[in-house]
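The structure under discussion appears below in the form of structure tokens.
All protein chains but one are shown at their positions in the complex.
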């Protein structure tokens, strides 16, 4: 369980969520993205291809990160949500707030 | 199941509740006592020595009968409540509203 | 005395593969107060099979179920003959859950006044929920308020 951060050739910070994104670790994700923002990064992709489940705190962390990134003129996208994970965004109507791609490759293609 | 009505030598109408006193039959008991009131009876003993359980409608029927009897200058007493039945009167504080005797004999002795 | 039909269906564990699973007892009752006594007696019998020396438990169960059925029939379904009352019991090692569900609009149990206040004492109704709360070990409602779950500990 943890977050793996890589930087794509086109300058997108890709964060892969391994395991859960929940109340116990969402601060770690927020710290990671905020540090990158402070370092001048503006493009983010959070990939959930290896994620088990997300709780409402995890969803909330994504909402506030996305807000902050946008305020600084950047963009945060999501990818790799399986059917179950995607249903959480649909139920909470957060699918209207995020650009969601099926795979990280698709998300990066037109970033 | 039913109500058995007898008249004691000292003029007390004794009603024995066989089975349950619940929402499905409390009107029968009310009708029985009201008819006796109309016929001039003023002393009533309801005996629960053969009663299984009483529901809140049954308790309510006893409250309204007792009120009516008292308004007409009569008295309504209770007897034969086992521990379980007595607990219903205690929980609802109705034990403060009724004269409750252990046995019909005790209730009749000083009516 | 009405003799409208009750539907009783006792389901037992079918899944031999997994661990022992509870017996569930299901009953459907018409919205008729004349059926309550018979329903109470069926539920009590099926819930307490194999339980010895449980007179106090039986009494508490009978009164609580009778109250919940009366509320479901009268308050919930308003005695509408087209509506049913559903009873379901779940038998667990150390407790019994009994669900009573009606087809009414539900209500907010937090708004029901205490019937033991001096000014309420002479009222002829309003003691049902209070008795249920006193007699069972736990009460839960669904969020609509048309289904009560009453839990009784076996010990």
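We call the chains A, B and C, going by the order they appear; numbering starts again at 1 in every chain.
Keep this in mind: a residue touches a chain if its C-beta (ideal position, glycine included) is under 8 Å from a C-beta of that chain, and two chains touch if they have at least 3 such contacts.
Keep in mind that what you see is a predicted model, and the values were worked out from it rather than measured.
A.B. asks: Quick one: which shown chains sit in contact with the chain that's not drawn?
C.D. replies: Counting the whole assembly, the omitted chain is in touch with A, C.
A.B. asks: Among A:33, A:46 or A:59, which one is in touch with the chain left out?
C.D. replies: A:59
A.B. asks: Of the residues in subunit C, which ones touch the absent chain?
C.D. replies: Answer for subunit C: residues 11-15, 17-24, 49-51, 90-94, 108-110, 133, 138-143, 149 touch the chain left out.
A.B. asks: On subunit A, where is the contact patch with the chain that was removed from view?
C.D. replies: 1, 19-20, 22-24, 52-57, 59-61, 63-64, 67, 84, 88, 91-94, 96-97
In the analysis below, only the chains that are shown with their structure count from here on.
A.B. asks: Averaging over Cα atoms per chain, report the distance between subunit A and subunit B in Å.
C.D. replies: 72
A.B. asks: As a quick test, compute the distance in whole Å between the mean CA positions of subunit B and subunit C.
C.D. replies: The computed centroid separation for subunit B versus subunit C comes out at 26 Å.
A.B. asks: Averaged over CA atoms, how far is the centre of subunit A from the centre of subunit C? Could you give it in whole Å?
C.D. replies: For subunit A versus subunit C, the centre distance works out to 48 Å.
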